[in-house]
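Apart from one protein chain that is not included, each protein chain of the complex appears where it belongs.
Moving on, here comes subunit A:
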Amino acid sequence: MSDLRITEAFLYMDYLCFRALCCKGPPPARPEYDLVCIGLTGSGKTSLLSKLCSESPENVVSTTGFSIKAVPFQNAILNVKELGGADNIRKYWSRYYQGSQGVIFVLDSASSEDDLETARNELHSALQHPQLCTLPFLILANHQDKPAARSVQEIKKYFELEPLARGKRWILQPCSLDDMDALKDSFSQLINLLEEKDHEALRM
């Protein structure tokens, strides 16, 4: 009897080896989500997304118009539509909101008071925009490595996130280009929020 068990065990191990070596097969399809990434020019949108895609963020040019990047994660693929942040392009942002399932807002924590105010106004209009108001928001307080960077508490207070974003799902994450782990963590949280929303939609 034990012989049978041993042969079974060996057969099973062979089978596992066989699977491991040859039958890698296509991975199960990861869900894809369409996101839109907004923020003022120079906040670091293109650099962050490039780094997440394992591209070098050093040769990044100012985004003209918009660009689309597919950012792969372990449990999902995010198709991020990244919009240029200059004054004359910001008025066109709302044209690209259609079909988004989530929003990434990047701000420069070390920018001047004026720029921070402009960023606040843009975030508020995005939070209140009819096509975006029900979507989860990931707010990245970038450039935390600079000495003039404001802390998370200050940003939360200045941007009035608690009163304004009440009832909505949002994540505020301090980040910088040096710290990719924290960034990936926040994206995992965002993906969880997106999955929840998906399940809700299915249930309904």
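Definition applied: a contact is a pair of C-beta atoms (placed from the backbone, for glycine too) under 8 Å apart; a residue touches a chain by one contact, two chains touch by 3 or more; residues count from 1.
Note that contacts and distances are computed from a predicted model.
Peer 1: UniProt names the one chain left off this complex as which of "2Fe-2S ferredoxin-type domain-containing protein", "Proteasome subunit beta", "3-hydroxyisobutyryl-CoA hydrolase" or "ELMO domain containing 3"?
Peer 2: Choosing among "2Fe-2S ferredoxin-type domain-containing protein", "Proteasome subunit beta", "3-hydroxyisobutyryl-CoA hydrolase" or "ELMO domain containing 3", the correct UniProt name is "ELMO domain containing 3".
Peer 1: Which of A:Met13, A:Ala70, A:Ala86 or A:Ala148 touches the chain that is not shown?
Peer 2: A:Ala86
Peer 1: Suppose we count only contacts with the excluded chain; which residues of subunit A make the list?
Peer 2: Touching the chain left out of view, subunit A contributes residues 41-42, 59-68, 84, 86-89, 92, 95.
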